[in-house]
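Omission of a single protein chain aside, the complex is shown with its protein chains in their original locations.
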Amino acid sequence: MKNYVMGVDFGSTTTKTVILDLKGKMVAACVASKGSISAEGVQVSMDGALAEAGISRKEILRAVSTGYGRRMIDIADQSYTEITCHARGAVALFPQARLVIDIGGQDSKVIAVGGDGLVSQFAMNDRCAAGTGKFLEALARAVQVPLEEMGPMALAATEKLTISNMCATFAETEVISLLAEGQSKPSVLGAVHAAIASRTVGLVARVGMREPAVMTGGVAKNKAAVQFIEQALGAKLLLPPDPQIAGALGAALFALDEVTTPGAGVDEEDQADDTMLIARGCATKPCQKPKEVPLVGPMR
Amino acid sequence: MNAIAQPLKKANRLKTSSLNNKMVNDYWTDVFNAKAEGKLVCWYEGVAINPLMQAADIRWVHGEAWSALLAARNNEQEAQTAAEHRGYMKELCSYARTHIGCGVLAQNRGVEASGSSFSDALGAGKLGERIPAPDMFISAYPYCSTGQQWDEMLFRLFGKKVPIFNISVPWVWGNKPDAIYLGGTEFNEAKQYMVKQLRACTKFIEEQTGKKYNWDSLGEIMSYTKTAGRLRMEAMELCNAKPAPASFFDWTTSLAPVNFIPGGPGIVEYFEKTKAEIVQRIADNEGGIPQEKYRLFWDGIMNWNKIGWLANKFANYDANMVAGRYTHMGFWHEHESIDLNDPLEGMAVNYLVCPINLSAPLMIEQIIKLCKHYEIDGMVLHAARTCRAFSNPQYLIADAVQKRLGLPVAMIEGDMVDESFYKDELVNSRIEAMLESIEARKRVGIAA
Partner (left out) sequence: MSIDAIYSAFERAAEQPLESAKAWKQTHGTRVVGSFPMHFPGELAHAAGCLPVILQENHEPITVGHGMIYPFYCGFTRSVVDQACKGDYDFLDAIMFGDHCVQVLGAADVVRAKLPNTRVHFYQLISSMSDPWSLGRARETFLNLKEGLEEMIGHPIDEEATHASIRLFNKNRQLLRKLYDLRRAGDARITAKQMQILVKSSMVMDKAAHNDLLGRLLAEIEKTKAISQRGMRVYLSGHFCQSPKIGVLDMIEECGGIVVDDDLYHGQRYISTDVDETGDPLDALAKWYLERNLKVPCPTRVDQNADWENYLLDAMERSRADGMIVLMAKFCEPHMYYYPEIKEAFEKRGVPHLLIETEHELNSFEGLRTRVETFLEVVKRQSAARRIAA
């Protein structure tokens, strides 16, 4: 019997898998960290989730993939971008959410969402690591503190220092010189987290601040990062118990949509209706823009 | 040399600088009170066209000066954030972003309220919000396309409702072989074109004020400006003394009176006192830094967040920044060309040969003259990330002074008013490498 759906978020540093039963109840979630875009990580994560649910792969009715490596997962029936899936997952966890701040290992994104859990606007960091988990990782190394300890340590900052460079490489030299000046590790780490927060505020600015805001992604597990971002935004953030799995959850929910109401998702089944036919003599209808269309703006 | 240690030696700044602070404060207080006193306000950037406004009793806000003031008082962040929120990106001219950010703040709180509530000392609260909204824009930006567009975007930000006047300043390029500094067919044509536009600008001003343009007043203002320009150049030229009695950093803090402070007895008195202090220092053998071992030239625009920091940094290296393109090649430096009976042409000349509007070959000749006059040992080129106007010719300048004068150079990255582009570690190592190279040359007797 195929009684489950699966969402797999094949990220840059971790793979997350969520399994739902057909009522939408989460039966398993597994995060596997195996380095960059690793097929092994995907396997470990999926196997872990299946084991947790106590089912076999045959019982998965439909699977949807997301994340950087979404097209590399052959068992997936469909793939969506991580932006779409994170939004969907976050809204499933917090139906009132209107903004999703997702900071992962390789990228950070800010997504404005409608009540339907669908994206209305989004902004993403550019190619550089500024404001991502990688930035924190590089600077944890510079301060010689284990990654998981850097957050708690930053909360003990006594001095308000600033790191002005967003580039991880130059921020590292700034950190080193602050330490050489005799600044304490907690205060330096405070400045590191403040830098992440200021970058996030920049992304939020591109989309426009909305509340309530949810924070997802691995960095949401870092209490200092959350606190600094809250301070910079002047708003409280909603935090899911497991912030890393929002994307996989969203993917699983899209899989569930297909099972319960085929064609309801944003996929090729509704393309025949949706698409503009380009053919000789066909397209004469003028473009209509009724007022009730939600505002959609800058996306990058 | 320890890159990280706090400077032990500090710059010996000119005492007259404090007078400058007062003038700057008075000027901004007047600006903030403009609406309450029923004065029209003009926003502009770039070259010093403020005498044109002053003669018509209009108050003026110079965009760069305003942004630099905010930065120097650590008050720039709010305006920059406001600009970022509207979608202006970080790679844009930081002066423009800061100034446009003030425009955004003005829009956010409603144009009417602007400026009128301010009667307090500067520096308190949200300084970026205190700038009075414009009643007109005059755009006269040399060389840099950003300048003209900056005014245009402000014009659009204020709903295209505030009148704007555009003066197109031609770049002094030199297609023809007769092109020389201050001369040649094209320069003369450019000068006449500028005069025509400046004259048209006075008509525009008449339309705004509803009054006949006061040419007598302009002549009087320009007489103070011309004298102040002369005194400043004389004072700076005296700094070929060893040790040089003042540094480039002193001259950057002395730009306001030849840039946007109203032309009057105050600016003349300021440079009289400055010059007297220079003369006295030379008599006392007193330098602009405690110990002058190296004499350097600063190419590029100033980093206003770091002015004191940089002055002390170089003092600590025993390096006296004796002269610079920014300070020595602009700001009424061609005061002799101003004819007080008909000042527009002389004004046009000064605008055309400001420190960014000469093409590289002409600019390099002027820089080489300065390096020789001030007996420079090395050149620091400040690559301001968001000021391509200043950064553009820097590789050509570096190449020329290395080849023709044998000067070592150090290129450092920074910015005018955006701190985040400044990388202290790189600055230290590059400056130290240059000083080591000067040292090596001195040892083998290459340098004078």
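Which chain is which? They are A and B, in the order written, and residues in each are numbered from 1.
Here is the rule we use: contacts are C-beta pairs under 8 Å (C-beta built on N, C-alpha and C of every residue); 3 or more make two chains touch, one makes a residue touch a chain.
What you are looking at is a predicted structure, and each value in this text was computed from that prediction instead of being measured.
J.: Going by the contact rule already stated, which one of B:D26, B:D57 or B:E91 would touch the omitted chain in the full complex?
T.: B:E91
J.: Could you tell which one of B:N21, B:S145, B:N188 or B:Q402 touches the chain left off the display?
T.: If we include the chain that is not displayed, B:S145 is the one touching it.
J.: One chain is left out of this view; which of B:L182, B:L238, B:L340 or B:A360 touches it in the full complex?
T.: B:A360
J.: Based on the whole complex, identify which of B:H99, B:R385 or B:K423 touches the chain you can't see.
T.: Considering the complete complex, B:R385 is the one touching the chain left out.
J.: Going by the touch rule given at the top, which residues of subunit B touch the chain that is not shown?
T.: 86-89, 91-93, 96, 139, 143-146, 148-153, 156, 160, 164, 166, 168, 170-171, 173, 175, 193, 196-197, 200, 359-361, 383, 385, 388-389, 391-396
J.: Could you list which residues of subunit A touch the chain missing from the display?
T.: Subunit A touches the missing chain through residues 68, 80-84, 107, 118-120, 122, 124, 126-127, 266, 270-283, 285-300.
One rule holds for everything that comes next: only the chains that are shown with their structure count from here on.
J.: Roughly how far is subunit A from subunit B, going centre to centre by Cα mean, in whole Å?
T.: 46
J.: If you look only at subunit A, which of its residues touch subunit B in the complex?
T.: Touching subunit B: residues 164-166, 170, 173-174, 177, 180-181, 201-202, 205-206, 298 of subunit A.
J.: In their complex, what parts of subunit B are in touch with subunit A?
T.: Touch residues, subunit B against subunit A: 3-4, 81, 84-85, 87, 419-420, 422-425.
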